[in-house]
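Part of the complex only, each chain left as placed.
Residue numbering begins at 1 within each chain, and the chains themselves are lettered A, B and C in the order written.
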Amino acid sequence: MTAVAEPLHRALGLTDDEYDRIVGTLGREPNRNELAMYGVMWSEHCSYKSSRIHLRTLPTEGSAVLVGPGQDAGVVDVGEGLAVAFKMESHSHPSAIEPYQGAATGIGGIVRDIISMGARPIALLDPLYFGPLTEHRNRWLLEGVVAGIGGYGNCIGVPTVGGEVRFAEPHSLNPTINVMCVGIAPRERLVTSTSRQVHEGSIMVLFGASTGRDGIGGVSVLASRTLEEGSDESRPSVQIGDPFAGKLLIEASLELAERDLLEGLQDLGGAGLTCATSESAARAGMGAEIDLDAVPLRQGDLEVFEILTSESQERMLAIVEPSKVDAVLDVCAKWGLATAVLGRMVAGDGLRITMGGTVVAEVPARSLADEGPVYDRALAPPDGLAALHEDDPTFATVTADPREAFLTVLGSPNVVSMRTVWEQYDSLVQGGTVLGPGGDAALVRIEGTVKALALSTDAKGRFGLLDPYLGAAHAVAEAARNVAMTGATPLAITNCLNFGNPERPEVMWQFAESIRGMADACRALDTPVTGGNVSFYNESGASAIWPTPTIGMLGLLEDHRLAIRTAFSAGRSVYLLGETFPELGGSEFAEIVLCTISGRPPELDLVRERALHRLIADAARAVLLVSAHDCSDGGLAVALAESAIAGGTGFAISLPGDVPWYVTLFSESASRAVVSVAPENAAKLEVLASEHGIPFARIGETGGPRMVFDALFEVDLAEADDVYEGTIPRLLAG
Amino acid sequence: MKRRFEVVVSLRPGLLDPQGKAVESALPAMGWTNVSDVRVGKHVVLTVDADSEDAARAQLEEMSRRLLSNPVIEDFRILTSQEVPA
Amino acid sequence: MRRPRVGVVTFPGSLDDRDAVRAVGAMGGEGVSLWHADRDLRDVDAVILPGGFSYGDYLRCGAIARFAPIMEEVVRFAGAGGPVVGICNGFQILCEAGLVPGALIRNRSLRFICRVVDVRVETSLSPLTEGLTAGDVLQIPVKHGEGQFVASAEDLARVEGDGLVVFRYCAPDGTIDDAHNVNGAADAIAGVRNEGGNVVGLMPHPEHAVDPDVGPTGGQPLLASLLSRALAKV
């Protein structure tokens, strides 16, 4: 193996400069355990070394924000003494080789981020991006990932209420698997580095699963140097999830928080013990003494560096005042969880790790957690972008038959119903799901109040490819719009930034532009960024994924009884809110009918966007609306069809004569929505729209078994329904 | 010629086996304190129609690799093989 | 007259236990939480084994939970004629414990299915259906991966012959057809009872069908029936 030839630190992914830096910090050569610790903590995944300087530019302040980026999850105040913690993460790389376990452990990990804030998980969402289902391997990946998310999420009793699925060729080699968890807690029960005081002498208690050789990954090169050939066979980098243990971990952690037994709580995720102990110490501005002999092991023959870097699942680290340790151990015992008193917080900043009485590693905690390298990597727009912009489908000569085109767009895998996916998730458990999967945003009732949380996840891959700035801004706008369509007010976002190799200037440029777009949109919509996750290296050989910043939007509806649904009912007047421009660049119509992904994404007027959200919220409060659905992929035609299919009732609309039909029906201009009202409320809606400065047009009526697009064409509801609901099952059947 | 095969698919050694763990921790409560190292895997029985046993076996091995198991986390073992009287 | 006390057992891995307690309360009863490790039913008038994934559903759904200490009490309670209801995972536990006939295996589709379905009431001789008549159709959600009811030919004949079928999956108009058999269950069976008529297991979740704000209300008459049966015992 060539790895054996090169210096150890390089095999561990550390550059020569980074190695020198470690030597500088320690004033000596690191031993192999310490090297392993720096190797994982200074990895891109844990240190954010390529993204940090860009992430700093995101707006993170807001009246409702209680905890911003930097902790396990962001936290937002929703009133009545309640706080909501939410976070999104990627588990793409593990899922690419073992879809079921990769996705399942992704759920376990994001859920532990939420409980480590002391919050009870109440909702999951799962934005997923695959290659085309015409390929067997992509079907295998989707089936496995969805089964894995259900397998874990269903088993721990957290409803999966939303997400999305999109398809693009680059995801064939790089499936992109994001998962979002939302939790709730009384404000005073939050366990954050600001809400809790950690003291010198406080005890570190490790609880949950025992530690095995899981997800040692890159660090296992250390082993292959000391053990005979093929020994790394027994050092799998894939982790196996144990949702049952995960469920017990949730209950135990929340009981610890409720009984106020904690000074701090940390999940063990990437970099395992090394990360949890060094971060806990660094956050408290202290050092720590850890005794590895206490760690319960699954197999006896683990080496020190393996115990330190193992990513075995379902483990948590509690920081406990000495007098409360026994109570903590009792709670864990009640839930049948193994515990270990690992060590204690000490003055200074040294992380001192012993085993068998001897010191096996001793480094400054801060140097691992906070003082990793930071890079300002080179940026350069990819070649050929200008050419892509030149070739704008908006001005293509369209020969397609309108009816054919409509059914093709409605039947696009990027548009059709994902029922086959979301029916595999328990979306009902906990009894608070007012709106589950299938609409614009999910609505989850906050127990003990009439309030509800509105949740949506969105990414705009095609737009991002053509213009990463606009792609990210549109993702924020659409996520907010989805939330607003229920009548809720967008509050804040989390995100998962999925990109290729950051060492390539084009990828880094896409990243920087996406951050810029996200920042501008979040500022304009007053939805600060409370946290997120960066996933680089979604790239294999020649194929990198499109810039895919996934946005997870949190909104609040003051009274869930005001919730607006997407479904039409008969005898209503249909309005199109917003303006339609000739904007087919990067549209669904362009990709699937004109077979081109080119041009420029639609413009985005964020002031107009926000006005639309406010209009819907006011209209909901005034109980004017029967239905509301935003126009996104597939434009007006798809928005109308989805509302009709959802309500089981057709419609008849008129089309403006002076605009090409394909622009009216399929342009993806932003800041638009299709709403329906009882005829007697039409006037009120029009007044309200004008007050908010939102252009509106009464385009038709609902009712009947057909979708009638003026004199252009008609489609039976049943035929449309078969296309919309039947496509994914047919594709999966192979 | 038809042959009936028994294949066992099991999690790789060293990997956590939640099912095995669950069984193991359930047994003491039922009075069995003398059971350890429980692992739970899949047992597949199937009939392959091929010209020779070797041909059948070769195909079965590929099936096991590609469909019955995921080599990243699982090993498979062909236990038995017997001819099915036509 | 005191409110009927309905015990809801929490096993490690139970999930819909809190929902069941809430639903019982919403229907005018008193939901009483029971702990798997206790040997005490806290003199409740009826027992619900709730949905979830007890012990992760590892090995077989309900296989491990059925050995929990409290199950000895539940078996005794059932033996004495007390009303016992097993919902989803609770149904699986009842089967494992031999309190109702048959068993539940992976859905025909091999996929977990969360969906509101129509179920037809087959008999009023069960703690859940006293107030109802055979033929009534109710909307209730199912959410399970292993809900396909199976039994040996002889057992199935007995179940049908003795009228032990309480619910079947059906079309909205009550007709039984394969298209609406959500998990491929034998004879579209969604719920069965014991010979004594006091123990019933079903895959649909009545506790998730009482609050109109979050779903259908087909669970209301079932829980109402359970409460009156429990009251009768008071």
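Here is the rule we use: a residue touches a chain if its C-beta (ideal position, glycine included) is under 8 Å from a C-beta of that chain, and two chains touch if they have at least 3 such contacts.
What you see is a predicted model; the values in this text were computed from it and never measured.
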item	value
Copies per chain type across the entire complex	A x1, B x2, C x1
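Everything below uses one rule, namely that only the chains that are shown with their structure count from here on.
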item	value
Comparison of A-C and A-B by number of C-beta pairs in contact, larger one	A-C
Computed distance of Cα centres, subunit B from subunit A, in Å	37
Set of subunit B residues in contact with two or more other chains	18, 21-22
Shared interface positions of subunit C, touching two or more other chains	55-56, 58
In the complex, subunit B residues that touch subunit C	18-19, 21-23, 26, 29-30, 40
Contact set on subunit C toward subunit A in their complex	12-13, 15-16, 18-19, 22-23, 51-53, 55-58, 111-115, 141, 143, 145, 205, 207-208, 211, 213-215
Sites on subunit B touched by subunit A in the complex	11-18, 21-22, 25, 70, 72-73
